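Yeah, one chain of the complex is gone here, protein chain that is, but the others are all in their spots.
Chain lettering (A, B and C) follows the sequence in which the chains are written, and residue indices restart at 1 in each chain.
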């Protein structure tokens, strides 16, 4: 059976070039970068080379890059560190959005229990934060604004440049979860006035379990995981050299091929969107323009997402109903509810997320099979029966 | 030039079998274990298989194993989680030792600033905690005892079974940093009454950047990195599947070969210790019996450790002066000071840590070169000059 | 989230799926907000369930539990059908993930609702207690 992977927002395959770059560090060059002997110094040199390369791609300085175990750690760390800066001046307020990833939202929920106040900005129907809302939400005691660069479920891209400028103007720290953006969009921390940025390598054909926290120089970065003097004393733990080298190779590859990839992705994306909109009572979630080039998020009325996913899986198509972390939970996605969808529609969501490893032929296969599956599930759905009846009645009136 | 790696306490090479076990998960099986499609389920199955294998080797249950990014994260997490349990009953006291790894010590230092009280137990001249000291240190309000299984610098093994029994008897939570022990010694969490245990794969020929926190069932494990529902909601972040599979393969290999490896290691260790003790004014640090099979820790009076290391490196021998994380710092090791060495002697420390990849021929090479290097550095050392003079004067009297 | 082979089989090839035009009893439970609705149609002849159909909106285990539940009551008398427990449904499917057990409760309730409908249509006295929603599917509370 043909197998098609269109769940690249959940994770991506390591690209062959990235794996090749990693291999020496899983074999000969195994030293601990903190060791002063040659084994260690070889590892250390590779580490610092990777740091510099990543910094340059993000428009940052080498010493602003901290290696972490992934996007979740970076998010947790950034928020905690930013608040510890604000705590010195008694700041106890945070501004975020209703569509953040759980790695941000759950941290904020915990902080609320600990006495912080959080304003969760609404988004418009396309999943985009309104600048006026942000402007009026920022207060004297706002310690941090944390708004994601691009959404993992519906692909909507936030006006980060404007948000960054506004935060800088108001003197508020700004963190962005750029886990879905980096590798897909050109991200520049200086142009966007970003103070903290999270990224994760496995979203752009790098390895799992490694990420970056960018922290602007001049900000006191309180460690989350402390101990040894790694990462200039800010993040303890023997560095995952192979993964870090792989991350840097993956980011470089993503940057070099970004333009070409984006063109190809957008073509496949447009094809899918056009065809899926032809299915009755289907809707595209997220902004039609300001969206990640590989993201296609749909709702199909009258059916439920998990059944759809498993049906797709049975014909070899690997997709998601929203974020990977919540697949299998009973509640519909907080993101789909935030863009105003009723529960019954939000249940019928499907996310197809493409990478440059996908092909137009695969899109054809997906469209063909998806149409059959949606029909099959609707045929056995009492909700669809009702919708049809209502439509007929309305038609008759 | 011959290259000899005897810094295995800092990190080890990935064994070829471990790498082989990892490769599929860096290539075809790249799904996110949280995804419900087949790519995800294959990854998830591998993850749970690894969890079960690791659990069985430690005498634990599958659901007591939490995957982390390494020993430092596990240490930070365990201590924070244990204290949050104690906090519910107002417990604000911790017992630890003076020779813990920085991943424990620095966390404790921070906690002291936040209002916790910490008793750092002394160790005897061989680097071993005294049980009576522990007994009298535990108080009504003691939330946690955290004592390492085996020391990373001097290799001394603590009486963990007795410590665990004492803690259980007194109703105090017990964490052990077993990063240096696991893979080298048989560790059983049930027999040793361990509540929390940290381990790190790269210390036993597994990959870097992955570890385990064992947390006994029944204990509320407050997350350190929160977000997605991974690790039963206790540790967020897309799982590092390849590394986790590698860790499990490495642990299994270590367990299967432990007896044979220990015999070989002890033979090499004995050879080195015997020969190095022949160097005048040298001393073995740590317990002669209760020590890690691959650890050789020495001090050579009249010389300084870094000069020794770099001299060794120039003849292809990769060693350490203590822990990798502190190499290059000015202060002598807190561990060597804790066993009662004066600063001037502690500066002249050398740690050789062996693995089963080392050979007896390599030991010969090390002994031969080390003798030459120690002599060369002493010949240019004004401290040595003084020591010699004193000895002569004493001899004349 | 790993389903048994049995669940996947009933999801992929659901038995008795469909509607019934002149059913003797119809039961519908669940609601779209929660993500699961099951509708069971019965044909009853001399106290025996001679035919049964179902329609389900919901996840794979909702479809599978509906499918196996209909199979388990077909040909049985109403008393037997009423004794169908959610546990029996779970067992027949070789188990369900904990987060999906509520689907089996829904299946049990859908069968009972259809039988209840048959009793009411035919003015047959019955213990209404038997047909009360167990409230086990508390997914609604979580919303």
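Going forward, a residue touches a chain if its C-beta (ideal position, glycine included) is under 8 Å from a C-beta of that chain, and two chains touch if they have at least 3 such contacts.
Note that the structure is predicted; figures quoted are calculated from it, not measured.
Among the residues B:274, B:331 or B:390, only B:331 touches the chain that is left out of the figure. The chain not shown here is touched by just one of A:4, A:18, A:36 or A:157, and that residue is A:36. The omitted chain makes contact with chain B at the following residues, 302-307, 310, 314, 327-332, 342-344, 347, 380-385.
Following the convention adopted for this analysis, only the chains that are shown with their structure count from here on.
Ranked by how far their CA centres sit from the centre of chain A, the chains are topped by C. Overall, the chain located most centrally, as judged by its C-alpha mean against the mean of all protein C-alpha atoms, is A.
Mean C-alpha position of chain A lies 39 Å from that of chain C. Centre-to-centre separation of chain A and chain B, using mean CA positions: 35 Å.
Averaged C-alpha coordinates give centres for chain B and chain C that are 57 Å from one another. Contact of a single residue of chain B with at least two other chains is seen at positions 36.
Multi-chain contact residues, meaning those touching two or more other chains, occur in chain C at positions 1.
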